[in-house]
Each structure stands twice: as structure tokens, then as C-alpha cells.
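One protein chain omitted, others in place.
The first chain written gets the first letter, and so on, giving A and B; residue counts start at 1 in each chain.
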Amino acid sequence: MMKVELNVNGKPVTADVPENTLLVHLLREHLRLTGTHVGCDTAQCGACTVIANGRSIKSCNVLAAQMQGAQITTIEGVAAADGTPHPLQAAFNDCHGLQCGYCTPGMVMSAIDLLAHNKNASQAEIREQLEGNFCRCTGYQNIVKAVQQAQKTMTA
Amino acid sequence: MGVNDFAKLPHIGESLKRKEDGRFLTGAGQYTDDIRQADQKYAAFVRSPHAHAVIKHVDTSQAAAMPGVMRVFTGADMQGKMGGLPCGWLISNPDGSPMKEPPHPILAHTKVRHVGDQVALVVADTPEQAKNAAEAVQVDYDVLAPVIDMRRASQGPALHEEAPDNHCYTWTLGDKAAVDAAFATAAHVTQLDITNNRLIPNAIEPRAVNAAYHRASDEYVIHVANQNPHVERLLMTAFVLQLPEHKVRVIAPDVGGGFGSKIFLYAEDVALTWAARQLGCAIKWTAERSESFVSDAHGRDHITHAEMAMDKDGKFLAMRVHTHANMGAYLSTFSTCVPTILYGTLLAGQYATPQIYVEVDAWFTSTAPVDAYRGAGRPEATYVVERLVTRAAWEMGLAQDEIRKRNFVTQFPYQTPVALQYDTGDYHACMNQAQQLADVAGYQARKQTSQAKGLKRGIGYSSYIEACGLAPSNIAGALGARAGLFECGEVRVHPTGSVTVFTGSHSHGQGHETTFAQVVAARLGIDPSQVDVVHGDTGRVPFGMGTYGSRSLAVGGAAIMKALDKIEAKAKKIAAHLMEASDADIEFSGGQFKVKGTDKTIPFAQVALTAYVPHNYPLDTLEPGLNETAFYDPTNFTYPAGTYICEVEIDPATGVVRVDRFTAVDDFGVIINPMIVEGQVHGGVAQGMGQALMEHGVYDVESGQLLTGSYMDYAMPRAADFPEFTLGHVCTPCTHNPIGSKGCGEAGAIGSPPAVINAVLDALKELGVKDLDMPATPARVWHTIQTAKV
Partner (left out) sequence: MYAFTFERPATLADAAKLAKAGGKLLAGGQTLLASMKLRLAAPEQLIDLGGIRELAGIRKEGNRLVIGAMTRHADVAESKEVQTAIPALAELAARIGDKQVRAMGTLGGSLANNDPAADYPAAALALGATLVTTQREITADDFFQGLFVTALNESELITAVRWPIPKRAAYIKFPQPASRFALIGVFVAQTDGGVRVAVTGGGNGVFRHAELERALDKSFTPAAVADVKTDASELNGDLHGSAEYRAHLIGVMAQRAVAKAVG
């Protein structure tokens, strides 16, 4: 067992976990933040995407221990304190960017990172930059549309 | 209320934002793996590493002694205590004899028959402990040769004693003599050999089950990622575990996509339920993706020879089809009806082909079971018809659209030679709109632009037909169905006028919570925010057959409409009483009850309140309350149809196919929520394109190992693999359900593969390429070009 100290969604967290605990399991099982999902075991589907120290990562392919001291944001922490949805959350709803909802949290976190690093991304760049996130429901069309809409509201 | 009046109501045809999105966008969704019971235990399965082997001995002693392990169960523990997994559809051979239906054990006992076949179940305190112990279970196998290639299955070793030549059934449909006679007189016959590639469904939420047994009440509560919880319960209790159905509650909470793969009753669900009772606890199992690959039911996997006989003008005279269908190692729940009832009956497509004959041979192989996957039989049929039609066009010197237009059915109802009767449609309208939206007029210019870049451009058409809402129950029963095919809906009006709807349909992405609320709100004249939809819980919903085959709105929605009819009729009586008028004089619209020819009205909410506070109420003739349930059994299938046009650009140097434009025009009848419907088409088209260009479940012929057992080798489509799709709609309302809707969930996956492949072949024609199987991967396209050159 080891002690991991990090910050999740703005709150300091200390957890005693086995060394082989993945970040996603720390989030889901220890902190019960079950919005972050697991969709594969080869770090490709991206359902587990969270933001760590300002970049999106796959929380299923990182040890909690590696994240010692990190700032983590999950889907549960992206809305404003008063509950106002993040522009991407709003845009996914507006544009029907989700169906079954399973890939959605990872997709939203990935898109937040995308726009943070490339706020003027073209449609082609958005599609390219979402390559680490699988969606089986939407054909991606309305996800891309949602990112484009959020892009407008965020730069307005 | 007629379909036309219904379609004009407020909220019908409105792209209302989805009510369910809030929880999914904030991480508050509750999928099966998110649920943790008190005293939660975890399961891991020991799976066969071999495709075909005799189990000589299973030694669990070491595993059972490992930390945290509660029990290790093997097939021997279950022997005689339960049945095997049932098959829901009996197919008969032409001589009337039944298909071969070998047992499908919950844990393999004597033999394993595919890689991933489950051999033992470990229950432990943590998932890691369960996995560690599963690795420590020693299984002594006597390895046998696998049976992978269907075409040689009869020469392979028998997988099941019951089927010595690995043959499951032969099924035929149509008038063979008439077809043969028509071929004899044909001016031209087009022939085609095609393979419909095996697909692995890959809903992003892996299968999961959490089974709990409560000793105090002797009740089971099973949370499971499933599309039809009542069917799961019925099959499990009646056919496998012999449990009292009323003691078992099955909940399918938020489910992360299904695409057919979560229709079926799986061995893991049964094993956990039984083990929960043995151990008196709650046990959870969530598939790792590697397990999903080898243990989820796969889709498609047909090999077909098809022929079309035509007169000199390209009019179709007759069609003859022979198909080999892969069943996999065992018969999954609805496996047998997919390449038969859902396939052979669709071979008329949109065309007035007078005679059709189809023969299907189904085979057992040492691969994962094959069952319904988005479209189920209908994509396979459409692929045969639409590839054949386009090849026929080229052989006859006709344009792809021209041969279709010459043969479209134009008179409805239309009785096909393969059992179905199409109620309505307008195939020319779909074609015309698709051609406009696709800017077919500008195609030649685009082709020249591609040419100038050294790229090959092609255009492909596909005019598909689909049959949704499998029905009616009595006819399906006569054809071998072992279940009913109705749906149930309950409308519970609360005293304050808000409404809870209980539906037997299940939403795992389709947005029923929004669409069904729109239907109810439209009928009752209330706001959709006042309507909640409950689904996926046998403890709350009266009954249900679930969601598959694009049936939810056409069948489940129709059941709700029937319940609303009852609500309206009773509410009118209450209103009549309140306004001192006769029942017959009450009109209801816009949420107001009105006495005909007067200005006397009362609102719906007042009637609702009166129903539950029946002080001024005809108690002698009317029960209090406003809560109605209805069951709806359709009289026919519904027949969505459409035309898809695809344009591809191919780099001959690498074989890369880029889909440049894709246009889909569909006729789904009446549409409740266009935004949701378009989303369904996007997703379906994407899966169809995935099949056409990328996805392929491949087993090694020698070893029987699944070569595409992870996302490292099974190519899942990503965002950059698609262009923006262009959509259009035609509406000919379904004539036999009260909503007029036909179903939209599968169309995209049905119509798109042949459109893509026809476009690829069109592009490669000038290089001498005549044929190409799916998926048209870069390597395959490149090799095909090289072979054609020689």
C-alpha cells in the first residue's frame, strides 16, 4: 500500500492504495467518481480520459502513484461551481453529441484539452485530435459539431 | 386519432434536446459497473485458450486457496442443476426436420468449442484476487483441430455430437422451379460471389452483470448491461435456472450501447445469478475488452453466391441466392433467425423482381457465436442485392441509378415473392432527393479534379429496404419464434397532471426518454418536461420485449399510444361528469377537454386531480385513478427504405480509400424528433462504413485464435475516418401503426456498405478491377489493383 496525494476537481485528496492501482480505479473505486469510464484494456478507446496538469491523459494507462501531486480534473469537475455547464457540456447537449453516454465524459475531457491547446482548430484538426476517443454511436458528426459550437461560445 | 392528425401535434417533429443528456454529461449516469452493492464480490472467468479441445481435468485446488477467494465453480458443479442457454428461434429444414440444436452449457464441461469459451468461475473479494485465482485454475486439455472455414466445416471434426458434419440447418424460401424457369429464358444473367465480413460489435461499454441474492426475501436483483431485461429474465428463469420469475428482478440501468450484442442471454449472466444464490451475496463481473472480443456474440459472416436474371432491358426476372451462414460454436439467442427470417425475406429489396429463391446453409464453427448485430440479416441481404444490382447495371451498360429506377416497386401494398408485404414507400422520391443532395450533376467535374491529382474517384449507389418491428407474434410463432413480439406500455398520470411512462422498450443511446415524452406530451397537451420515461426494470415496467430491430417507436411507441387512447377515453368520462355533459360530446385537444359546440372547457390537470380526489366523480360507473397499460402486437413489419450515394477517392499508390461524400435519404415514415433520428443515421452509416472499409473479425484457420482480439488489430473507426454526412428524408407514413413511424436505428448500417463498395469498384473499374471483398482496407485495395494489372 502507498499513500497518494493529489488534487481532484479542486479538492485535495489523500488515498492509501495498492501500488498497482490505476488512476482510473482511484477515481472510480476509491473516490466513487464513476463518470470516468473504462472501455478497453489497451489504452485506445479514451473513455477514461481525464485532465492531468493541463493535458488530457488516459487514466486507465497511468498509475495513481505516477500522479503524486497532480491536478486532476474529471467530468464531475468541469461545470462551474454554481452548476452552470461547461460550454462543451452545453454544446454536446445542443448538438446531440452523445447517445449512449458511455464515451461522453472522456470525449468531453478530450475536447476540453483540444480547445485549450488549439482554440481555432479546423474541422479536420478536430477530427484528427479526437483520434484517441472512440464513439460507436454518433458517427462523430455531432461530436465534431459540438466542439465547433463550443469553440465559438468560448472565443466569443 | 389518425396518423396525419397525430403528426401535426405540437412537439411531433420537434428536435427537442435530450432529457437524458444531463446525467451523462456530468458523470452521473449509472452503468452496471458503476453500481456497487453492499458486500460486493467480484467474478473472473477462466476461458479456453484453445479453439477446440476436450477438457480432461480441471484442478481448482490451488486457486481456491488463494487470498480473498470465496469459491471456484466449474462445469461439473453446475451439471444437472440447470439447463443450457436456449435458442429463441427454431428453424426447420426443407423436409420439416428441426435444426440441430446442441446444448450450450453455462460453463463448458466436457469440451471447449471456441477461444474464450468459459470453463470456470472464480468469486473473490476483489477483481484482482479473482483474476489471480482464475490464472491459477489448472485445466488439462486434449487439443483438437479447429473448424474455422465454413466451406470446409463438413470435413472438419464435429464440434457437437448432435451435428456430426457441423451442419445446423438448411433453410429455403421461394419457388425454385419458377426461378429456374425464369433463368432459362433470361437475356442476361449476372453472377456474384461475395463475403459479408465478420464484425465484432464493440459497444464502448463492455458487457457487465451484477447479480445479488437477498436471503431475507429469497429474491434476486440482477443489474445487467442488456437491451431487453424482461426477455433476459424470462429466458433465465424459465429455460435455464428454473427460478420463480416473480422472485427475479432484472434491471438494465444506463447501458453504453448495444447494437444487438446486448440482446442475448449470456452464460456470464446465468453463472453469476446462480453463484450469487450459492454464496448468498452480490457478485459483479465486467468484461475486459479482451474478453468482449472473444465472448460477445459477433455479427454477419456470410458467404454467398447470387445470380440475377434479366430481360434485354435490364428488367429483373428472377433472383437466385445461396448463402453459407456462420453460427459460431453455439446457437446464441436469436442467431438462427438472422440469416433466414431476417435475411431471405429481404432479398426483393426495393425491386419488383417476380421470382426469388434463396437457400441458406448454417454451420457450426469453432468461433464465437454469431448473432444479431445492427441490422441483423438485413445488411447481409442489402449487400447481396445492391452489389448484384450495380454489377448487373455495368454488365448491361446501364447507369447505377437507371437500373434501379427501371425496377423499383411503385404500387403499394406490394407482395414480394419472399413472404413480405410492403405497405408503403416512394423509392423514386428517395432516389431523386439523394441524387440532388449528392450533387450527382457535379460528379464528372469532381472526377476530373481527382484524376488531375492522380486519384481515382468513384460513385456508388445503394437503395435499401429494411423490415422493422418483427411481427406479428402469431406469424412469427408459426415461423419458429419462441417468444412474442409485442410491446407493453403503461401511462401513469399523477394527481398533479405530470406523467410517468413505463415502457418495455429499452434505451441504450436511442433517446427514448425524450422521444417517448414528446409523444405523450403531444397527446396530452402538456409540456415534455412533465413526462418521465422509465425503462429497463422488470420491477417497475409491467412487461417488455425490449429494443432491437428498430422496433422501439413503431412497436413500443404504439403500445404507449394505445395506453394513451385508454387514458383519453377515461379522462373524457371524468371531464363529461365535471362539465355535466355526455361522454360523446367531449372533445380533447391542446390539453383541454371541451364540450362540443360550447365554450365550456376544463384542463387536463383538473381531470387528473379529480381522478385521484374523486369527490365529484361518477364512482358508481368509473374507478378512480388515471393509469392505463396497453400491449401492442403489430399486424405487419414496417418498411423503412432509402437511397444512399457514396463518393470515394482512392490513392492507387497506397490503396487508401477516402470517403469524400456520403448522402443518405431515408423514409422512416413519421419522425418524432429529427435530431435524434439523424443521430441514429449518422451512427448507423458510420458502422456500415466501418464494415465496408475497416472492420473484420479474423480467426486463424490453423490455430483458431482470434487474430483481431484487441483494438490494436480490430480497426475501430475514428472521427477522422469519416466525412460529414448529408442527410435527407422522405415521408410515407407506415399504414398500420398509430404513429406512422417505421424505425430508424439500423438503416444506416444496412444501406451504407454496398454504397461504399460500389463506389470503390466504380473508381477501380478503369484499372480492370471487377471485384473486391469487404473490408476495402488499403492493403486489400492495393493488392486488388496489382492483381488486376496482371
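Quick notes
By our rule, a residue touches a chain if its C-beta (ideal position, glycine included) is under 8 Å from a C-beta of that chain, and two chains touch if they have at least 3 such contacts.
This structure is a prediction, so every number in the text was calculated from the model and none was measured.
The shown chains contacted by the absent chain are A, B, with contact judged over the whole complex. Check B:Ser290, B:Thr304, B:Ser552 or B:Asn758 against the missing chain and you find that the one touching it is B:Ser290. Annotation: of B:Ala65, B:Ala445, B:Val701 or B:Ala779, B:Ala779 touches the absent chain (contact as defined above). Of the candidate positions B:Ala64, B:Val534, B:Val698 or B:Ala788, contact with the hidden chain is made by B:Val698. Touching the omitted chain from chain A are residues 2, 18-20, 22, 41-44, 46, 49, 52, 55-58, 60-63, 65-66, 68, 110, 113-114, 117, 129, 131-133.
Contact between chain B and the absent chain runs through residues 128, 131-132, 135, 290, 653-655, 694, 698, 707-708, 711-716, 777-779, 782-783.
By definition in this document, only the chains that are shown with their structure count from here on.
If you check the complex, the residues on chain A that touch chain B are 20, 28, 33-42, 44-45, 47, 74-76, 79, 85, 89, 92-94, 96, 98-105, 108, 123-124, 126-128, 130-131, 133-144.
Residues of chain B that touch chain A in their complex: 15, 17-18, 20-31, 33-34, 128, 202-206, 254-257, 259, 286, 288-290, 508-511, 675-676, 678-679, 682-687, 710-712, 716, 718-720, 722, 724-725, 748.
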